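Complex shown without one protein chain; remaining protein chains in place.
Letters A, B and C name the chains as they come in the text, with residue numbers starting at 1 for each one.
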Amino acid sequence: DRPLTVIAGPCQLESADHAQMIAGRMKEACDKAGAQYVFKASYDKANRTSLSGIRGPGMDEGLKILQSVGQAIDVPVLTDVHNEGQCAPAAQAVDILQIPAFLCRQTDMLLAAGQTGAAVNVKKGQFLAPWEMSNITTKIESTGNTRILLTERGTSFGYNTLVADMRALPQMAQTGYPVVMDATHSVQQPGGKGGSSGGQREFAPVMARAAVAIGVAAVFIETHENPDASPSDGPNMIYLDQMPDLIETLMQFDALAKARPVVI
Amino acid sequence: DRPLTVIAGPCQLESADHAQMIAGRMKEACDKAGAQYVFKASYDKANRTSLSGIRGPGMDEGLKILQSVGQAIDVPVLTDVHNEGQCAPAAQAVDILQIPAFLCRQTDMLLAAGQTGAAVNVKKGQFLAPWEMSNITTKIESTGNTRILLTERGTSFGYNTLVADMRALPQMAQTGYPVVMDATHSVQQPGGKGGSSGGQREFAPVMARAAVAIGVAAVFIETHENPDASPSDGPNMIYLDQMPDLIETLMQFDALAKARPVVI
Amino acid sequence: DRPLTVIAGPCQLESADHAQMIAGRMKEACDKAGAQYVFKASYDKANRTSLSGIRGPGMDEGLKILQSVGQAIDVPVLTDVHNEGQCAPAAQAVDILQIPAFLCRQTDMLLAAGQTGAAVNVKKGQFLAPWEMSNITTKIESTGNTRILLTERGTSFGYNTLVADMRALPQMAQTGYPVVMDATHSVQQPGGKGGSSGGQREFAPVMARAAVAIGVAAVFIETHENPDASPSDGPNMIYLDQMPDLIETLMQFDALAKARPVVI
Partner (left out) sequence: DRPLTVIAGPCQLESADHAQMIAGRMKEACDKAGAQYVFKASYDKANRTSLSGIRGPGMDEGLKILQSVGQAIDVPVLTDVHNEGQCAPAAQAVDILQIPAFLCRQTDMLLAAGQTGAAVNVKKGQFLAPWEMSNITTKIESTGNTRILLTERGTSFGYNTLVADMRALPQMAQTGYPVVMDATHSVQQPGGKGGSSGGQREFAPVMARAAVAIGVAAVFIETHENPDASPSDGPNMIYLDQMPDLIETLMQFDALAKARPVVI
């Protein structure tokens, strides 16, 4: 089992310079700690809590930025798509297409994403049991594409709250596909601030450590140099300058976890 | 407050004849009981649990059938749309566009639906608190369209289970928009049969009665002459021949509820 | 099926005069509306959120007051017991022993309560599925006592929140025992105010109406002439002067519900 991959970046694209700055800092930290790094950012936040939430640069401009980051920093890039039509253009620009959690059962999107041949990371819906993910992988596999990743990002737990069920990680791994822990969205408090989501940034490293100790292929972490000034998901993003330490810690847990794998 | 509206029909369109048969039987029952009737059916089930689930006739064929039913039986028709592009054509054929629960926060869909000028029924996501619906109505209102309905269809409650929180009905009514109780989907057991959803058909009338007693504008009920042979949602649909009795009962509760409205 | 019984009173006993005042007012309202009335109050709140919460007059003094109320107003009386030893003395003074929700699986208490021969009302634990109540009735039945009532008072739903699943009412009725809807505790927000529980008083009538429309033997409602000044459960108790109207409304729904019983 290969060392941990770190999928990280700002929640949404702000500018090419900003994206490259974060990708560069993360690449350096991951290289130093021995982690594989994937840059992540969204060109459009298509389901903001409220209409007034900033959505990002849009697909055309955003894909250009993402491609430039991949080339400039020499890292694989992941971005999320929001309908069938976005899959093909996004696959031209990035390496991994991500299916948002709310959309994880939309058959046409899964097929369109699969057909690009790009790797597809599906976030488990907040309304879905881990064992239901095999129905989703079957949809993608029907396109001949088996480059699939499955991500835990929390499950609905009462109102405005998510809970991350650690059993979901080995359960999803039973599909045979790599499992990703989304440490920052699983501590989101959806709609918790009325017109936007709250979050418990302080618990994101807790989720990451727990998941890595169980054994996962990757962690997904949103980060920003100044989360509270970022256009979205500020309350749950981790400060960029805390990432090197966190990654170093996670790599130590990862080495231990992979030397003694969980068997269920 | 006007008498109860009944939104009812098969989960998915099977044929024009079948749709008209159900619409006709329902229209007759509603007329007799003094209820307003809206025919409901889907031309595409875009998020079936598994790939092998039957999806329906598709948009072009389906909208023709829906339009023909509306004209033949002289009833308003509701159908659900699944991306931005489907809103305008669907609004040509039917009276009410429905936003599926998983898609209830997709800003572009809400805007596209609103821009058609058709009435828009938004199902509250299984992951959403009732008080978050005002963020959604604001999105639609931004198009100048205020013909909005809000539907309770159950909230995630552990895995493979929904619970219908009756507080959600008066809470959503605080937006000022009519509230609909979806009595059949709220007793669904999502993914509960592995490759498809289970359901507790026997509790659908229970949910409908409870909601009508509290006071709602409409109930949403899927029905079929032979639910267990239907292509989708069989486990939670109500037998067509039980509908006249149920509607008559609901109308009695409705009269009482509206004579003594709940004030919160 | 007999008309609705109303079990109502203050959360905790304050004084004999206060208890008689409430019992008298409630008796009058129930008589007028055609409801059977049972007075309810607690002599000890044994599981207050915090140590500083007022607990009541204690068992000896409290049972005297309860007995006096029953005699003075000529109504059956219900009170909750908190360990095995309290069952026998309480059964001397009151008609119905109530098992608190947290204690609903404590075998020895259920047996001790059953052995008194008094009627036993078990509140379903916030952690229990409705279909598990048959394990509890079996425990009581083993004493030869089948005077059992089962009460829905809400189920844990995330943190600091309960949800009342309306399916629980017909499910518990399948045991063959009368089912009670606790309209005020099911809108409690346990621990929601830090050192005490919050509540959503405004939704208590909503819960009561929904339950009565489905068909229940009784509703359980805590009431106080000035809830915000009461020693416990203020946020969810209903104002005493609103009770006559509420009961009259409920009786109308009850008549309708029992004329058209739910069959599951």
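FYI, a contact is a pair of C-beta atoms (placed from the backbone, for glycine too) under 8 Å apart; a residue touches a chain by one contact, two chains touch by 3 or more.
Since the structure is predicted, the reported quantities are computational estimates derived from the model, not experimental observations.
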item	value
Which displayed chains the hidden chain touches across the whole complex	A, B, C
Contact with the hidden chain (one of C:Ser15, C:Ser50 or C:Asn226)	C:Ser50
Residue among C:Asp95, C:Glu132 or C:Glu248 that touches the chain left out of view	C:Glu132
Residue of C:Ala90, C:Leu103 or C:Ala173 in touch with the missing chain, whole complex considered	C:Leu103
Where the missing chain touches chain C, by residue	46-51, 55, 82-84, 102-103, 105-108, 125-132, 135, 138-139, 142, 155-156, 159-160, 190-191, 195
Residues from chain A at the interface with the omitted partner, ascending	155, 157, 163-167, 169-170, 187, 200, 202-203, 205-207, 209-214, 249, 252-253, 256-257, 260, 262, 264
Hidden partner chain, residues of chain B it touches	157-159, 161
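The criterion applied here is as follows: only the chains that are shown with their structure count from here on.
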item	value
Same-residue or different-residue interface between chain A and chain B, half as cut-off	same
Inter-chain centre distance, chain B versus chain C - centres from mean C-alpha coordinates, in Å	36
CA centroid of chain A to CA centroid of chain C, Å	48
Geometric centre distance via CA averages, chain B-chain A, whole Å	33
In chain B, residues with contacts to at least two other chains	155
